[in-house]
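Okay, so here's the structure we're looking at.
The other protein chains are all here in position, but one chain of the complex has been omitted.
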Amino acid sequence: MTHTQNSAAPAPHVMPVSTYLLVFLALMCGTALTVAAAYVDLGWANNAVALAIAIAKSTLVVLYFMHVKENTRLIPAVIFSGLFMLLILFVNLLADYGTRGWLGVEGR
Amino acid sequence: MPNIPSSPLLPEQASDVARSVDHLMLFALSGLVIFSALIAALVLVFMIRYRRTHEGQVGEDIYETNPKSHVLEIVWSVIPLGLLLILFGWGTRVFFEQNRPPAGAAQYWVTGRQWMWKIQHPNGRREINELHVPMGQAVQLRMISEDVIHDFFVPAFRVHVDVLPTRYTTYWFKANRTGEFHLFCGQYCGTEHSKMVGKVVVMEPRAYEAWLANEPAAGAVPAVASGEQLFVAKSCNTCHRPDSSARAPVLNGLFGTQVTLQDGTKVTANEDYVRESILNPGAKIVQGYQPVMPTFKGQVTEEELIQLVNYVKTLKAPDGGAAEARK
Amino acid sequence: MSVETHGASDLAHHFDSYEQQKESATLGMWTFLVTEILFFGGLFAAYSLYRSLYPEAFRAASHTLDIRLGALNTAVLIGSSLTMALAVRGGQIGKPKVTFGMLLATLALGSTFLGVKAIEYADKFHHHHVPGALFHFEGPDAVHAQLFFSLYFGMTGLHALHMIIGVAILAGMLRPALRGAWTPRNHNFLEGMGLYWHFVDLVWIFLFPLLYLIGRHH
Partner (left out) sequence: MTTSPNPAPSLEAPRTHYLNAAYGLRSWLFTRDHKRIALLYLVSVSVFFALGGLMAVLIRMELATPDGDLFQPDIYNRLFTMHGVLMIFFFLIPGIPAVLGNFLIPLMIGAKDLAFPRINLLSWYLYTAGGLFTLWALLHGGVDTGWTFYTPLSTNYVNTSVLTVGVGIFIAGFSSILTGLNFVITIHRMRAPGLTWFRLPLFVWGHYATSIIQILGTPVIAITILMIAAERTLHIGFFDPKLGGDPVLFQHLFWFYSHPAVYIMILPAMGVVSELVATFARKPIFGYRFVAFASIGIAVLGFLVWGHHMFVAGESIYAGVVFSVLSMLVAVPSAIKVFNWTATLYKGSISWDTPMLYALGFIGLFTIGGLTGVMLATLGIDAHVHDTYFIIAHFHYIMVGGAIMGYLGGLHFWWPKITGRLYPVFWSKLSALVIFIGFNVTFFPQFILGYLGMPRRYHSYPPEFQVLNVMSSAGATVLGLGYLMPLVYFVWSMRYGPRATANPWGATGLEWQTTSPPPVENFTVRPVVTAPPYTYASAPAGKEAADVG
């Protein structure tokens, strides 16, 4: 944690415009794909596919548009701590609502 | 007046479950006393023994120098953990005892509202803020609220259960002694929460029979039409007639069976299901039927619902087999 | 996050170096976005729960949404993310004109999104699909359909609120952008705004399939 050099500015990593355009194209394709997949009957997998595409899209946004690919490892840690808490919220809610009625006693 | 607690430290024990809870509590309490005393004693002894005697004196870092330090830390992590898991296991066992009614429990109904308890006995007898029960009989309360969340709490039975406006919850006990016991509302429910109190009167079975036979004064408890009357009055029977032209499923023999819904999932036809079918018929549609049943939300009170649910429960399949009767 | 400037220098007095200042700003912004994840998370949790409890009602209610408008808005928002990224790039390489132009484009696309959203909302009002006293829904399970619309308005409304805030900030950034307020050495504010904008895009990437695309194959 030494910060001695007072004036030296960090050279920003600059991604080429082409990278941004490629990511943009991929995101558009992803959108088209989700819409298309929604019209195909995949049973329970419809939800899974929609979510998987959304996750893939957001990964692209996070890595490229939001520069996480070039950041310190701390940033992903911060993001995952947030997602982890969200996961806890979902899983523990499921633990309640998913097991209601198992005992066969109403209200339990 | 309910009995004054026999000991200043324990409320009356009026069920076997209450005794289980007290034993569990005693175990936990001894743990608390032992550990608090241990820590208090150690702290005081060290404070006195290692009192600073002269300025400039510094403490001795025993952690780095003593290789056993880590062992010590492991020990005082693992021992509490072990004790905690024992407590957890025991507590869970007691909790199941508190929540799983035995087979053959008598069915009572409880309706909570701001700020009173309305109770209905298995034979239809109703009372307010009082619950008379026979001693030695397992009693199961099926509870619902008309407004906010309440909570049925009898300290002598050592159980709380919330009373929800959305679905039935269950409270059970088997009183093992006669007497009068406090009934409290254990969940804050608005202005008169502290007045939503009553009593549970445990009687000898004989005395209970006599009490039941003794009709209450007219008007003491507002009357509710019986389920059979309601079934006609709300014109359920126009569709759900065993001889109807099958616009709607026959309800005879329905209760307790598995119902197949439109999307293929199965649900058990229990009290909650019947209640929901009346209040919100569109939520679960029976396979092979159109969603034409109107909602009765706002048209029947919770107490009337109880009558209807009870009535649907009594509708037996004409010739035993539930399944055939419904096809 | 905002840059703590002190006097004429754009290195705040309590930082030792630009690097430290930049890292603090980035980490701060990300931490803020994590709180946003959990902020939306409460609604997502409610949504998932109710949808799993009342799938049929949710499907029926979702079918009243216009999938074309939803898809259009998704495309608009992704486009605005691209322009925003390019605006930040303009700051990185010290091209104020690029930054200005791209911010303007982002602003325009963001406003387009809000306009389309307004059309959709108006349509909901028209059809009495707004929860409340006037709510009306043809379908077997209107109560839980209403729950869907509560969540629809809650989630898209909160998202739109974020968009409005974002658009307002973008508008305020145009002049400084032209003046060249963001340099390769210090463009922390621009970068932070970019992160915010992409985050809002991310939320929509999830909202779109969750709200518009339920069981469309039926």
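Labels for the chains are A, B and C, by order of writing; each one numbers its residues from 1.
By our rule, contacts are C-beta pairs under 8 Å (C-beta built on N, C-alpha and C of every residue); 3 or more make two chains touch, one makes a residue touch a chain.
Since this is a predicted model, take the numbers as computed values, not measurements.
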Could you tell me which shown chains are touched by the chain that is not displayed? A, B, C
Which of B:Thr169, B:Asn252 or B:Ser277 sits in contact with the chain that's absent? B:Thr169
Would you mind spotting which of B:Val110, B:Val159, B:Met203 or B:Leu254 touches the chain that isn't drawn? B:Val159
Quickly run down the residues of subunit B that touch the omitted chain. 2, 4-5, 8-11, 20-21, 24-25, 28-29, 31-32, 35-36, 39-40, 42-43, 46-47, 50-53, 55-64, 69, 72-73, 76-77, 80-81, 84-85, 87-88, 90-99, 114, 147-149, 151, 153, 155-156, 158-162, 164-167, 169, 182, 184-195, 197, 280
So which bits of subunit A touch the chain we can't see? 1-2, 74, 81-82, 85, 88-89, 92-93, 95-103, 105, 107-108
On subunit C, residues whose C-beta touches the chain left out of the figure: 1-2, 4, 12-14, 20, 23-24, 27-28, 31-32, 34-43, 45-46, 49-50, 53-54, 131-133, 143-144, 146-147, 150-151, 153-154, 158
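Simple rule for what comes next: only the chains that are shown with their structure count from here on.
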Which of A-C and A-B has more C-beta contact pairs: A-C
In whole angstrom, the CA-centroid distance of subunit B from subunit C equals 45
From the mean C-alpha coordinate of subunit A to that of subunit B, what's the distance rounded to whole Å? 41
Whole-Å gap separating subunit A and subunit C, where each centre is the average of the chain's CA atoms: 15
What parts of subunit B, by residue number, touch at least two of the other chains? none
List, in ascending order, every residue of subunit C touching at least 2 other chains. none
Subunit A residues within the subunit C interface of the complex: 3-12, 14-15, 17, 20-21, 23-24, 27-28, 31, 34-35, 38-42, 46, 50-51, 53-54, 57-58, 61-62, 64-67, 71-72, 74-75, 78-79, 81-83, 85-86, 89-90, 93, 97
Subunit B residues touching subunit C in their complex are 262-263, 280-283, 285, 291, 297
Considering the complex alone, what residue numbers of subunit C touch subunit B? 54-57, 139-144
